[in-house]
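Note that one protein chain of the assembly has been removed; the remaining protein chains are unaltered in position.
Right, chain A next:
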């Protein structure tokens, strides 16, 4: 049987390579855009920072969906499904490597932004920009701020993971259902099944979210608890979706 560490290594490598390609894309796009602005003669000192931030948000957003595609490839392709591990391990390691790859991109961009900001704080002429001698950053977070940030991070993690597992659920359910439908016009049938499942999923989620919002509004007004309740809700949804996905992989959905 394949050790978990080996499985992690095998699934991580292509995602790490992909992440580095995305980071290179951010750097290249930032440089080219800045060069374009420079040639046009509109270059200001903070333009590079703005370009980098803009391209980072766009590329990291795209990379989320590219990683989702890679997740589905691992779930379905025979190359990966032949790996001698139980389905739950393949699924969880796949999800884990995608999360780490995406967080890695975020971290690199964050570090770059921090470095750029610190350089900007030292070199920019604040008096010229804002009419002040220097920018004072006063941030002494209290325990409530830290708890709120931690809650927000949990909500973000829950949302990232749940969205990936929801895409997998949609994909696996479609593959499973179409196996039990006639072989003719499979593409069209698949398209219809996709639309019906997306509609049903959105409807269900909207109903649950509405109830949750209603509850949060009355129960925890003006506190940081809604962050944690929302995170708990997302992780509960995630656990349910993951269990269904693993069951589908184990019992019903075949490799391509």
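We adopt the following convention: a residue touches a chain if its C-beta (ideal position, glycine included) is under 8 Å from a C-beta of that chain, and two chains touch if they have at least 3 such contacts; residues count from 1.
Convention: contacts and distances are computed from a predicted model.
One chain of the complex is hidden; its UniProt record names it "ABC transporter, ATP-binding protein", one of "Phosphocarrier protein HPr", "ABC transporter, ATP-binding protein", "R-phenyllactate dehydratase activator" or "RNA polymerase sigma factor".
Checked against the hidden chain, the listed residues A:39, A:78, A:143 or A:188 yield one contact partner: A:78.
Although one chain is not displayed, its contacts with chain A can still be listed: residues 1-3, 6-7, 9-10, 13, 73-74, 77-87, 178-183, 186, 250-256.
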